[in-house]
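Complex shown without one protein chain; remaining protein chains in place.
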Amino acid sequence: MNLGKFPYCKKCNAWRVFAVLAIVLLALPFVTDALLGRGWVRIADFALLYIMLALGLNIVVGYAGLLDLGYVAFFAVGAYNYALLSSPQFGLHWPVWVVLPLGGLLAGFFGVLLGAPTLRLRGDYLAIVTLGFGEIIRIFLNNLNAPVNVTNGPQGISMIDPVQSGGISLGSTQQVFGITLPSVHLYYYLFLCFTLLVIFVSLRLENSRIGRAWMAIREDEVAAEAMGINTRNIKLLAFSMGATFGGLSGGLFAGFQGFISPESFSLTESVMILCMVVLGGMGNIGGVILGGVLLVLLPEALRNGAGPVQQWLFGKTLVDPESLRMLLFGLALVVVMLVRPAGLWPSTQRRRELSDDDDDVVKQELESVYGSSK
Amino acid sequence: MSYKHLSLSLAVLLAATLVACGKSGTSATTPATPEVNSGASDVSVVKIGASAPLTGPQAHIGKDNENGTRMAIEDANAKGVIIGGKKVRFELLSEDDQTDPKTATIVAQKLVDAKVSGVIGHLNSGTTIPASRIYSDNGIPQISPSATAVTYTAQGFKTAFRVMANDGQQGKVLGEFAAKTLGAKKIAVLDDRTAYGQGLADEFIKSAQANGAQIVTHEYTTDKAVDFTAVLTSIKGKKPDLVFFGGMDPQGAPMLKQLKTLALDVKFMMGDGGYTPKFIENAGAASEGAYASLPGVPLDHMPGGKDFSQRYEAKFKQPIQLYAPYCYDAVNVMIAAMQKAGSADPAKYLPELAKVEYDGVTARITFDDKGDLMGGAITLYQVQQGKWQPLQTMGGGPAAAH
Partner (left out) sequence: MDIFLQQILNGLVQGSVYALVALGYTMVYGILGLINFAHGEVVMVGAMVALTVSQLLLATGLPPLLVLLIALMVAAAACMVLGYGIERIAYRPLRNAPRLAPLITAIGVSIVLQNLAMIFWGREYHAFPQLLPNGLHTLGGAVINDVQLIIMLVALLMMTGLMLLVHRTRLGRAMRAVAENPSAAMLMGVDINRVISVTFMLGSALAAVAGIMVSANYGIVHYYMGSILGLKAFTAAVLGGIGNLRGAMLGGVLLGLIESLGAGYIGDLSGGFFGSNYQDVFAFFVLIAVLIFRPSGLLGERVAERA
């Protein structure tokens, strides 16, 4: 962290912003609960889960430039790992601090498994193979109920233990310092911690030697190799790092839902996560977070909005609001990409590549490093 | 640099959340009213939640569910229901769960937030099971009109009920019918690898084997497939005299057509997923002679059943697809329990719901201690002259033990 570059007051300013944000994020579930209802706290929980997924995919797609259409497979591996090790399915109830890291590791291993045969593939060929990989995992999960019942097949696994440790379960309401915390609030804080961890790791990776190697591969694989980067290892590392994040959030998802079945891990999910990354701004952590939040909230916001807006525009309901919801969602994807082709909040590198007016960008960057001229 | 990034990222996270919350302000205009809200004219409002997929591949059946629920609620309002000496008006809150387990839990939480007195839903087992935990945590009674997975009521939730026979009950009857009544000796089984299709097919196999039939092969397809020639050809090689398909009509109809094209002359049988007018329409002449089952007694044989189907067609300009009558019954059972308890408060009427006895349009509805339909009769139908004709009704007996 190059804090030394900031003038002193810049630093304390950043801390002030940081403190305000921390307070707001901590208060968010309570405010949301009071204003909009607990359903929206649950949506916030899912938003956090998807931010973790999107950040994981961002490593593969955003940093290393490898188009992955089967990312949900790692989510599934993590979720099933948790479900099998803490549910009545095998009668196992392993502690969560073993199961969650194990899910991450397992997913990381699967990431290497996927990466190894695809090293030579580029672009769209890689896309179809990763897509196939995602489907293969899903089909196995869906069918491994015979001849030996492992995953319970399409019926899914139910009665999964909530995240719990030392007699405190996040699955039920808890009292902390006299404050009543319902289950969704508890999960919110848990997911928030993990999201911060994932953001932190992403940030550190971005500016590390490995991160720069990923970006070098993204920009030009041949040149990167010529510069002495071991593209094979670095690519595999990208797959497994991304997968680890996916596996981790998969485990959290299983504990949160209490029930998982293969239909939660379809191709559509992979596509949605990819949309979050690209729409928000590939390679930029802030952008990816923005994308994740938007794409989780938008369909839910439209759920309530489509009916009343029609009423207001035409005086009556012409088309079922629920038919319009996904239609508007699709339109939003198109419009956002048309208006901001590099994503809502692109990374500075991307901006530099795209902008015609290089001077402007350079100026912006200088400002971002040295502060505005005032 | 990193700190700045970090705080920026967090700022975005926050801003986006707030923006979206602002957008959803419309939802806040329907305030979380207490579930019994005295209106101006001494009529209290009772909210009933409903959830089914209204978009996506199963939307046609989901919409049918919503229609059935809506009709029951409108009927009740037209009739004027009095609960605990007070006139009440029912209000339907219908939500789209997109066949997605995750969305289903969001929807469930929203319905709970809206203070519904009870929920009719969901359509699929995969959405019903995760949602049932939320209803149970909040003490809201849930009646699924169509989820058949045994797991749903086996989780031990007091709030989970269904007015549909589970896979165990239905598979048992189907297997018995195939082996005994139709005298099938060699049976080929196909399933679509969904919770419904696989569950039903497995129970069917158990029952058919117990009744002396031999399962010559078990093949698979998916709920999105349209081409079944490959698996049907393998089945043809095993020379069965009956093919059973655990799945829904969008696959069943083309499957039956391809079966005929392959000159595979066997009996064809499905569960409730095949009993639709669309099955006959889409399979055309090939559908003649096909079998399907449906829990309950034929609608025409029930008091009010014929009237229901006629009014449904008049109102929604289409025939009943599948589960609309079950939704209709589910709402009425719920209302009956509320009347008995004299309250629409979930905590008060839940015990009454557990021991309710109600004559619906599909069957006489009582629940066993798990919340499954007790002694549910199952009727077998065959396509004769382009119409589903009831063959026989077989008494189900108590739900299969698991």
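Think of it as A and B in the order they're written, each chain with its own count starting at 1.
In this section, a contact is a pair of C-beta atoms (placed from the backbone, for glycine too) under 8 Å apart; a residue touches a chain by one contact, two chains touch by 3 or more.
Quick caveat, the model's predicted, so the values are computed rather than measured.
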Worksheet item: Considering the whole complex, which of B:D75, B:E91, B:E219 or B:D345 touches the chain not shown?
Response: B:E219
Worksheet item: Of B:R89, B:K206 or B:K257, which sits in contact with the chain we cannot see?
Response: B:K257
Response to the item:
Out of B:Q214, B:T229 or B:Q392, the sole contact with the unshown chain comes from B:T229
Worksheet, complete the sentence: Given B:G237, B:G289, B:P351 or B:G386, the correct residue touching the omitted chain is B:G237
Worksheet item: Looking at A:D45, A:E135 or A:E263, which makes contact with the chain not pictured?
Response: A:E135
Worksheet item: If the missing chain were put back, which residues of chain B would it touch?
Response: 55-57, 59-60, 62-63, 193, 218-222, 224-227, 229-231, 233-234, 236-237, 249-250, 253-254, 257, 261-263, 278, 281-282, 284, 318, 321
Worksheet item: Taking the full complex into account, what residues of chain A touch the chain not shown?
Response: 61, 67, 117-118, 120-125, 127-129, 131-133, 135-136, 139-140, 142-143, 147, 267, 271, 274-275, 278-279, 282, 319, 323-324, 326-327, 329-334, 337-338, 341-342, 350, 354
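Keep in mind that, in the parts below, only the chains that are shown with their structure count from here on.
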Worksheet item: For the complex, which residues does chain A have touching chain B?
Response: 1-3, 5, 11, 14-15, 17-18, 21-22, 24-25, 28, 32, 35-40, 42-44, 46-47, 51, 142-143, 145, 153-156, 158-159, 183-184, 199-200, 203-204, 207, 257-261, 263-264, 285-287, 289-290, 293-294, 297-298, 300-301, 303-305, 308-309, 320, 322-323, 325-326, 345, 368-369
Worksheet entry | chain B - residues contacting chain A, complex | 1-14, 16-17, 20-21, 23-24, 26-29, 32, 54-55, 94-96, 99-102, 105-106, 109-110, 112-114, 125-126, 129-130, 133, 137, 149, 151, 155, 193-195, 197-199, 220
